[in-house]
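Of the protein chains in this complex, all but one are displayed in their positions.
On to subunit A.
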Amino acid sequence: MTSPSTTSHRLSQRVQRDGFFQLLHAEWSKFRTVAGWVIGMTAAALTMVLFALLAGISGNQKGSPSVPIGPSGGPVTDSFYFVHQPLAGDGSITVSVSALNSSIPEGPGELRPGTVPWAKAGLIIKKGTDQGSPYAAIMVTGSHGVRMQHNYVHDTAGPVSAAAARWLRLDRSGDAITGYASTDGTNWTKVATARVSGLGSTAQIGLFVASPPAVGGGGTAGTVSTATFGDLRTPEGWAGGDWTGGQVGAKSPTFAGYPENASGSFTASDARFTVTGAGDIAPAVRDSLPTGGQLRDILTGTFAALIVVIVVGALFITEEYRNKMIHLTLAASPRRSLVLVAKAIVLWAVTFVAGLVGAILATPLGERLARGNGVYIFPVPSSTELRVELGTAALLATASVLALAVGAIFRHSAGAVTTVVVAIVLPYILIAIPFMPAAVSKGVATVTPGAAFAVQQTLVPYDQVASNYTPYYGYYPLAPWAGVAVLAGYALASLAVAAVVLSRRDA
């Protein structure tokens, strides 16, 4: 115990650093000196790594058929009925499609006539019958008219209405493949020219029919379609009767097979062909590649980390109310709104760093382990991967600031944590329920703070592939950063309310 010895330091030792920086410095000092909060943030990062580890080692798909990969590197569906013969060098082929009828399942083993919007029948030139090989095709569809498509992801609409009699023509000139459509077989309209490299000097050319699964009720059901072709005209010197028919990609992770009691076939008489097929020739989506993983699955730990950062965020202010240190804080800094802003900035920055470290460690680890187990992960460009990592960190950071703001309003940790967990984690759970109606899950992922999970979307929806593009499958209604903006809106609005009540009420 020392005797009183205060000497006057007045005016001697004051470092003149005025303003907002002081507040940030003070709040940072507060944060880093409570072991529980620092441990919490570290745990949040480690949780993400741990979940990635579990996600990586849990799946085992070694020995399962490999996923077909298209020329651009993405997974594809390449399963359809192909009636073909080789074409050496350049040439042209013409056909009329007089009918395209589809059947969709009605019950177990029962089929009824119906419309499959993206059922396809037409002409195709393809390097070979290997899945994923380059191609170009002109076709009629169930309800999307004439289309010219090539290499799975490219799709161009043609001019001919769905109701008209449809004539199709495909020309090869080196790498340039041009598709034409006509209502009478005389007057041709060019649909598009596709540059397709790698077809080789002798490509396979002929007729094809594909019939992708019908989408409904949150799932899909296999369909089958039959097309009637006529007026098949081939280039001079091309053997007319020597056609081979068969299913491309009969066994494939992206092909669910034919409906019960249905199979692919073709019959030919003179220039008239009847072809029955199923499957699709298109980019793979989550529905068509159900065994494929996505980055989101590896970052499942976000869910647990969220709860941790919400708790720490709320405690960052409610602890001050609980032990009345808030009096000291507000006596030291009477500009109360700025105190709140300083707290929010420090908390956001700390959580962002923790989340980013967690995501950056978790992502490659989980991907590596999963791929080592033969699990196919939908590939993403490194820019997308970086966006997911930054976005996940921003999601965690913004959620913790929301918890801080609600904590400042409630002045009580239990209420604040419960409210914010319900606001963010509950939407996450609702989205994860497979039988949730699409409208509900899309609504939840649009208007609640849980919209921010959109930042973890890596899958690309395609107009030319009918599918369940719902949050459950990894397709969110909002763009990635728009989802984060919704959460940020909630956080900023709550901060504004908190600033007002903090300034108005007695401390």
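As a convention for this text, a residue touches a chain if its C-beta (ideal position, glycine included) is under 8 Å from a C-beta of that chain, and two chains touch if they have at least 3 such contacts; residues count from 1.
Here is the rule we use: contacts and distances are computed from a predicted model.
Asker: Which name from "Aerotaxis receptor", "ABC-2 type transport system ATP-binding protein", "Transporter" or "Sulfate reduction electron transfer complex DsrMKJOP subunit DsrJ" does UniProt give the chain that's left off?
Answerer: Answer from the record: the omitted chain is "ABC-2 type transport system ATP-binding protein".
Asker: Taking the entire complex into account, which one of A:Leu23, A:Met48 or A:Ala121 touches the absent chain?
Answerer: Checking the options A:Leu23, A:Met48 or A:Ala121, the one contacting the hidden chain is A:Leu23.
Asker: With the missing chain put back, one of A:Ala332, A:Ile433 or A:Val501 would touch it. Which one?
Answerer: For the chain that is not drawn, the touching residue is A:Ala332.
Asker: Since one chain has been left out of the picture, which residues of subunit A touch it in the full complex?
Answerer: Subunit A touches the chain not shown through residues 1-6, 8-10, 13-18, 22-23, 25-30, 33-36, 319-320, 323-325, 327-335, 506-507.
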